[in-house]
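Here the complex is missing one protein chain, while the rest keep their positions.
First chain written, first letter: the chains are A and B, and each begins at residue 1.
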Amino acid sequence: MGKQMTDTANSLDNRPTQAEIDLTTVDGTPLKAALANAQKRARRRALFLVLPLLLFVLITFLAPIGQMLLRSVHNPSFSDHIPNLSVWFDENPAGTEPGEAAYEALVLDLRSMRADKTMGIAGTRINYDLPGSRSLFTSTARKAGALEPPFQEAVIATNEKWANPKLWQVMRGASSAYTVDFYLAALDRTRDVNGDIVAVDDDRKIYAANFLKTLFLAGLITFCCLILAFPVAHLLATLPLRQSNLLMIFVLLPFWTSLLVRTTSWIVLLQSQGVVNDTLVATGIVADESRIQMIYNQTGTIVAMIHILLPFMILPLYSVMRPINPSYVRAARSLGATSWTAFRRIYLPQTIPGMGAGGLLVFILGVGYYITPALVGGASGQLISNFIAFHMQKSLNWSLAAALATLLLLMVLLLYWLYDRLVGIDNLKLG
Amino acid sequence: MKRTLLIATAMTGFAFAAQAAEVTVLGWGGAYTKSQSEAYHKPFTAETGITVNSVDADNPATPIKAQVEAGNVTIDVASVEFADGIRLCDEGLLEEIDHSILPAAPDGTPATDDFLPGSLTECIIGTDVYATVFAFNASKFDGNAPTSIADFFDPAAFPGKRGMRKTAKANLEMALMADGVPAAEVYDLLGTDEGVDRAFAKLDEIKDMIVWWEAGAQPPQLLADGEVDMSTAYNGRIFNAVVGEQQPFEIIWDGQVYEFEGYVIPKGAPNMEEAKAFVAFAAGTEALAKAAEWISYGPPRVSSGPLVGKYFDGSIEMGPNLPTTAANLTNALASSNDFWADKDTELNERFNAWLAN
Partner (left out) sequence: MLGPSGSGKTTCLMMLAGFETATRGEIRLDGAEINNIPPHKRGIGMVFQNYALFPHMTVGENLAFPLEVRGMGKAERDAKVIRALDMVQMGEFGSRRPAQLSGGQQQRVALARALVFDPSLVLMDEPLGALDKQLREHMQYEIKHLHESLGITVVYVTHDQSEALTMSDRVAVFNDGEIQQLAPPAELYECPDNSFVAQFIGENNKLSGTVSERSGDEVSVKLENGGQCKALAVNCGGVGDETLISIRPERVAIGESVSDNSTEALVKELIYLGDHIRCRLDVHGNDQFIVKVSNSAGHKHLVVGEKTQINWAAQDARALNPL
């Protein structure tokens, strides 16, 4: 049967198409050209229609991301303000002992920084790599106008830190606007005096472990969401329309409530004087002195995030389960499978696209979640985005924030690629 | 299409120009903004007709860099901690304010002589002195209440939860003072690795009992909810909770860290003239004194001191509740702006690592 159909299709293909016979339109243009023109016009019109969205995406999305990526490797806040030192660094290879010429360049640059009020910016850049250097720049720049040659002694006399070879090594590194140092910092690495990459002290290690913790928590949250969402989605897909609509409203209700309100309600519920603890104490399960700490820690982050991300798992699962005909399971049962086998071998495999889509969605959202851990995570429930936010908003080290964000982006892309290899992205069904 | 857009834009521009003059002031929210609103915003509007838009942030210093760098400044005046202000100023993000625009004291003393030493810089005009103190909820303790900063860091004697601000600043100083370091030696010690280790070791002892807060309005709430027994807090917030809401909180004036706060004007503020007029108005002797009647933060002008009377509702004398009162300064530490401008990044990195591990 199928063969017959293929044969017919082939014979159709072998017939000469209309354009191959020289047909022309009424005004004499070849039909092929006229058609091509018409199509080109249609395409142009279509492009015109998507143009607003294209521009919107370019301006509001791609450009900032590009800028962020650039910021993580490009920080001109020191290199832009040291015209004289740059020349000295160019002329003298790494390892050269800074002499009078170097200090003269330094003083000239400090004077211009003082004039432009940029010593704070330049000093901050050096401070990232060598803490304590910021005030060195600001204080010396204030005095730079009064310094007399020989500059080497004069500068070192203001502060002996200027003689530190590590400082000169850091300044040489920062004299180029392009650097991978922020990525090193984002991976708990730094450079030693010789410029070699080494791990930072144990009491400063933070990001690498937090990346792993973020991945682990996002994975755990995804798994819990899957376990919780599966029965709900199944119920939604199999209940009569009237009941399932009502249930759907309950699922969607959180979407219509502000994220802050939802997170705050968890605080009300879980805090040590909260509803859950009060109930436990009132029923005598827990003593008043040993109320359980369920919020402002990792537990709080996990509970609140599961709740907030649950709909993102339920909806793709539901959209995959809804069209699964109950006759598949019936067929399996009639073919001799127990209800468990029918579920495992027949129903479950057909929901994989939904599990994949929901899992990917929840995981990616979870990996990048910020507001909930910030509110209920306390100290131990902080995710990597909270550190990105910290560097964006508090420490104002945007380059480090950008490097962390880029690493996060790369991790998500890597996962996406893995997913594509293992499950196949065309198997994704979002709804 | 393009022309319509141009015309529309131009008209919007005119519309804005035609509007009454205004100035946008970024504050810290809660009782603190309330005090500024009563002492500065309202009288300023009454006197000049310039509308004051009041907006809040957890720390007003943080939006400034983002706004100035992005070239999209919407704030005209911001209330910042001195260390932040100095840092922003060094980075060229703030407008320099000519001290000659500041009004002289009623007796004619020029402003530059009237302000307390260190409360005026080229970019920051001091508005008040606040202290990070610790306070406790008296209803949680029967008789055996904490009395000193050492008690706050004593997990054995006081096993309950305590709140602390989620940052290195002030916490490290308080930890060292609780460990017996005299206030005068704190910053010298913190400048060394041993000192930092010692501070973190002290924090380690109570780490499991700490509930971290970020906004100034949180500690009174945490105390009122019974979520913590004691908490570090800005003294004014506790004062207002006690006086305004009759909360059973008590402040311990021991081992606190006090610091100036002041107004700054970001570079490229949209209403520069109004902003300067506002700052000059707020720096007046009466305005500063009036602010201290709404929240217990001390005025930074010598001439304002005697003018500070009772709390705005007349219930209580403000003097003893100000961080600048001599009785409250027996073991107090002035926050070092230079230290934090320099070490902020390094110590907060270490602090974050400590928190996460």
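In this text, a contact is a pair of C-beta atoms (placed from the backbone, for glycine too) under 8 Å apart; a residue touches a chain by one contact, two chains touch by 3 or more.
Predicted, not measured: the structure shown is a model, and the values here were computed from it.
Colleague: Sort by label and list the shown chains the missing chain touches.
Modeller: A
Colleague: Out of A:Pro30, A:Gly195, A:Pro349 or A:Gly424, point to the residue that touches the absent chain in the complete complex.
Modeller: A:Pro349
Colleague: Of A:Leu147, A:Leu317 or A:Ala332, which sits in contact with the chain we cannot see?
Modeller: Answering carefully, the residue with contact to the hidden chain is A:Ala332.
Colleague: Mind listing the chain A residues that contact the chain we can't see here?
Modeller: These residues touch the chain not displayed: 1-2, 5, 325, 327-328, 330-339, 341-342, 345-346, 349-350, 352.
Basically, only the chains that are shown with their structure count from here on.
Colleague: For chain A and chain B, what's the span in angstrom between their mean Cα positions?
Modeller: Result: the chain centres lie 33 Å from each other.
Colleague: Across the complex, what residues on chain A touch chain B?
Modeller: 116-121, 123-124, 127-128, 131-135, 138, 203-206, 209-210, 213, 271-273, 296, 378-380, 382, 387, 390, 392-397
Colleague: Quick check: in the complex, which residue numbers of chain B touch chain A?
Modeller: 59, 62, 65-66, 87-92, 161, 166-167, 200, 207, 210-212, 225-227, 338, 341-346, 348-350, 352-357
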